[in-house]
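Removed from the display is one protein chain of the complex; every other protein chain stays in position.
Coming up: chain A.
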Amino acid sequence: MAQDSDAEDRSLLVVLLEAHQGLWSQLNGDNVSGEEHRHLTIHGFLQQVLVFINTYLSLNDANQVAVIAATSTSSALLHASSSLLHASSSLLGATTKQPAAETSSNPSQEILANLADLLRIQKEHPGVAAGPALLSGGLSRGLCLINKARVSARAGGKRSARPRMLCLQGSPDATQHYIAVMNAIFAAQRSEVVVDACMLASTDSTFLQQAAHLTGGIYMRPKQRSALLQYLLTIYCPDSSSRSHLQLPQPLGVDFRASCFCHRRAIDVGYICSVCLSIFCESVSECTTCGTDFSKGRMPAAKRKAGNSLDA
């Protein structure tokens, strides 16, 4: 009976970890004049994230976790709970190749080993890692994983775990990825996946704010980065259904600015294509997305009517 209720309450957490120098640099903080609480070493950061993941897993035996690392070129699955992997393998058939560390019973070891491999590859190809981290890729991969788990649970006649994603980001928003990120966020919203976000930089992330706002998650930019674990445990440990009973920090506000499709600039006021809703920062003669021609101008209503009556 107890096991059944555990299974009822189980949840699935996908941690999206930015494995990019943008995050490593931000951990150090931007201020050195005695503000020790703002500094967090990479060592300390990884340790605190691992403690959080282990705590989350120990809350409920049936809890599942997956860790995805997002780099500038790809996203990699660092760890996934064995039940998740079994579910997806049964769905895809036995021939699908599983990650090498699947057999490891210690999630921390597995995460660290896979992260080390990933970083080693990045170190060997430094030129490749110049671009911003692929938040959209990580989000999409996480959503795919969640969807797989859902489908397999449905196939097995079980109730699927409540899915949730937690983004740990440090780099500033890459406006060139605006469309991809927003699409991923809308997909998460549609599939009712809560996206939580923890921004580890000194400035807010518009993307993550909007992601949390649209999916009912929590966005937070910790002021005292050295105690990141405390934020993670207090805010991000409870699942989405328990949160309604808790008094969690209220967001001060969300920056709803969109990035224009032409220059990827964040804008307050802009031009919108009336056909495909593309956003532009300046008046254009033709929509670059759907090709609608704006140069002809709007036909006055009276003329339109007259044209219609003539056609008739």
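FYI, a contact is a pair of C-beta atoms (placed from the backbone, for glycine too) under 8 Å apart; a residue touches a chain by one contact, two chains touch by 3 or more; residues count from 1.
By definition in this document, contacts and distances are computed from a predicted model.
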Which listed name, "BSD domain-containing protein", "Interferon kappa", "Ubiquitin-related modifier 1" or "Glutamate--cysteine ligase", is the one UniProt assigns to the chain that has been left out? "BSD domain-containing protein"
Given A:K158, A:K223 or A:H263, the residue that touches the chain left out of view is A:K223
Taking the entire complex into account, which one of A:H39, A:K148 or A:R265 touches the absent chain? A:H39
Of A:Q47, A:N60, A:Q189 or A:T292, the residue touching the omitted chain is A:Q47
When the complex is taken as a whole, what residues of chain A touch the one chain not shown? 19-21, 24-25, 27-34, 36-37, 39, 41-44, 46-48, 50-51, 108-109, 112-113, 115-116, 119-120, 122-123, 126, 129, 204, 222-224, 226-231, 234-235, 247-250, 252-257, 268
